[in-house]
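Note that one protein chain of the assembly has been removed; the remaining protein chains are unaltered in position.
In this document, chain identifiers A and B correspond to the written order of the chains, with residue numbering beginning at 1 in each.
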Amino acid sequence: MKAIAYRLVAVALICAGLSLSTDVFLTSANLLNVLRQASLTFLIASGLTLTILTGGLDLSVGANVGLSACLAATVMTSTGSIALGVGAGLGFGVLVGVLNGLMITLLKVPPFIATYGMLWTLNGVTYWFMGGETIHGFSAGFRQLGSGYGLGVPVPIYVMAAFLVAGGIFTRYTTFGHEVYAIGANREAARLSGVPVRARLNLVYILSGAMAGLAAIVYLARLNSAEADIGEALTLPAIAAVLVGGTSLFGGAGSLSGTLVGALILTLVVNGMNLLAVDANWQPLVTGVIVILAVWIDVMTRQRAEARV
Amino acid sequence: MADRYNSSPVNDVTPLLEMRGISKSFPGVRALDDVSLTAIAGEVHFLLGQNGAGKSTLMRVLCGAHHPDAGEIVLDGAPVRLTSPADARRIGVAVIFQEFSLVPYLNLAQNIFLGREPRGILPGTVNHRKMHADARRLLDTLGVDLDTRTLAHELGVAQQQVVEIAKALSQDARILVMDEPTAALSDHEIDRLFARIRALTAEGVAIIYISHRLQEVAAIGDRVTVLRDGKNVATLNSSQATVNELVHLMVGRQVETIYRRKFCEQPGDVVLDVRALDADNGVQGASLTVRAGEVVGLAGVVGAGRSELARAIFGADRVVGGSVRVNGQPLGRGPVSAVRAGVGLVPESRKTEGLALMRSVEDNILVAGLRKIFPSGWYCARAAAHVAADIVSRLRIATPSTGRLTRFLSGGSQQKVVIGKWFAAGSRFFIFDEPTRGIDVGAKAEIYGVIEKLVADGAAVLMISSELPEMVAVCDRAYVVRDKRIVGELTRADLNEANILRLAMHHDA
Partner (left out) sequence: MRSVPGAAYLLAILVVVFAIFGSGFATMANVLNIGVQSSVLLLLALPMTLIIMTEGLDLSMGAVLSLAGVVLAWMLMHEHGLPIALAAAAGVGLAFGVANGGLVVGLGLPPFVATLGTLGIAQGLALVITGGQSVTGIGDALPALYESRPAGIPFSMAIAVAAFFVFRFTLSQTRFGSYVSALGGNREALVLAGVRANAYHVSVYALGGAMAGLAALLLTGRMSAGHPTAAIGMEFDAVAAVIVGGTSFERGKGSLGGTLIGVLTIGVLKNGLNVLAIPSSLQVASIGVLVIVALVIDSGLKK
């Protein structure tokens, strides 16, 4: 809890700084925009958080979102059915998760290699599948999911809240969630305590894929178009959000609410850069620095903890 | 008597090495208490003692890894100060541990001369021809015909050991410490090793030889030093030492046992039935039974295979033959089935295998019992807190709250958390692997009390312990393990330290 408190203070400080530097920041339009964008980042990062909690990683989430979105778009426009399109996107996201889980638990491939290979495979397939085209023109009803408002609040924020609650329930109020933390904290001790490690790992990667699929649908609704490069720039910010949110790469510590705060911090930084008319090309650099800093804090926290055992 | 136990160098030759009055303490434990040891050039000096007697600590002081609290090291009559392993190597001390320090994908010559490669023509290059020639010469001295271009990972254990010896020789080692050198060798390889050792001593190298195999003292030893409870209790000439006498020295007088147990008069039904168990960790043909109400011991020296047997029974390592039945039902594969059948394992390394140190007492207690306590999958925090609080009070775990991270607990309390985990899971059969290792005397008694209460309630316990007094005081009977097989069973009447040692160490020459 203390960790989240520090981060919320950081959020407050950034907000304070930005509202002093520019008039546009504290407008409701801008703030809702920030929240909407943070929600989108959070959706992708939520499944990723689960995999990192087990001491693993899913590098393929961004590419998964990309291909699932393109698939969903194609199915939606060719069959005219939103339901089929959504199903296709979700289904594919789950499929990717299943494949990742198999590579990691059955073939014993280290998670970052397995999901890295998957990332590039998905990337390539996405470009091939789209053949350089863009898909437009989804139904207005569908678009509400990404660009609509409910009671003045952008819909993605509701989706984010739903994910947050569902994820929170999963991690804190189910035995599965507790087993996930146990595996991340000490995999062998968990195994020797009767935790079905392989089954839980598969579950976690499938969930990561499923959430990526769901995020793809919301992204699609927001962007109102699908092209091959949707997913490319999504992975690094997702990882950054998780790490900044306090989830440790070593496993066993962290939370979804932390990831949300991390997504918020990241989005605020980008928003600030935009408002202050900083060249958008700086963003990957800033994200990279943030990732390094966040991991460094993680490593140092761990070292200090281990020294006190 | 006193003179026999203080064997000094025959002629007034200055010993090559003298460790004088070495004392070393760690938090809560006095590992070495005024220990002195001398080594003469050209002798094989055995260092004997039970686990925890201080052998490895003494050797770590010698090789510069630990600084002694008191005492000094004298080499060729002059005191030396060792601040690091590099210093020790410089004065000619080489240690061959059981885990070898070879690089798997470098060849033998590269391994032998790692860090000291002969220079080639261009800066930074290596003179391979000279390196291999020098390596060849060293291996020839040791009577080994391995190709120096072989990669280290292709070697068997015995061959890796020879390469380690060659490495030590290449550093002009004058004092060679060998830790359990014959543990993984066949009889034939042991003979060759002894031949090499004799060749080395003929060159004036002093060898400090740590082993549990007492019959080797007569085969190759010149003198023997016995450590017990951190003290040097005797240094004998090997010609004058019998196995019985050595055992007696290692074990000491019957120590007043702090714990008196009410032994099981009438064991109940068979809880654990193991038949002809083979596992991929080396266990072969193991058969044993444990009944309700009993504490059955598994005795043997370090490396005999007791933990492997325990892990095979629990399913932690893969079973390839035979059967394990709990309450009549055969166990499926893996720890998941064992836990569901009511088996609990309290592992030897509680910090790495028994606990998640970064998690709270409550989380650790609940982890094995999640399925049993919350069969629907919904985790109720209040119920969990209740279970944890109940166990903390029942086992008297010293912690300010159940939310405290287990890494802050004392050793004894940590162990109780591990035991508590199995309480919460409803286990009825417990496997303890060194339950009181690293725990202070007071907490030890508490753990014994917990074990006694467990079996009094009808549970069954299988206990591994390297502390013989503990085994004798707590167990109803014991099986003795040697070389990954069960070699005997001692009933209550026969269960004493001397018998255990004899069965555990007896090696058909």
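By definition in this document, a residue touches a chain if its C-beta (ideal position, glycine included) is under 8 Å from a C-beta of that chain, and two chains touch if they have at least 3 such contacts.
None of these values were measured; they are calculated from a predicted model.
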Residue of A:Ala10, A:Leu31 or A:Val295 touching the missing chain in the full complex: A:Val295
From A:Ala3, A:Val24, A:Leu95 or A:Val109, residue that would touch the chain that is not displayed: A:Val109
Residues of subunit A in contact with the chain not shown: 103, 107-110, 112-114, 116-129, 131, 228, 236, 239, 243, 249, 279, 281-289, 291-292, 295-296, 299, 303
Hidden partner chain, residues of subunit B it touches: 85-86, 89, 101-106, 110-111, 114-117, 120, 124-126, 128, 153
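In the analysis below, only the chains that are shown with their structure count from here on.
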Chain centre separation in whole Å, for subunit B relative to subunit A (CA means): 46
Subunit B residues within the subunit A interface of the complex: 314, 316, 335-336, 338-340, 345, 347, 351-359, 363, 366-368, 370-371, 374, 377-381, 407, 421, 425
Residues of subunit A touching subunit B in the complex: 172-179, 181-182, 185-186, 188-196, 252-253, 305, 308-309
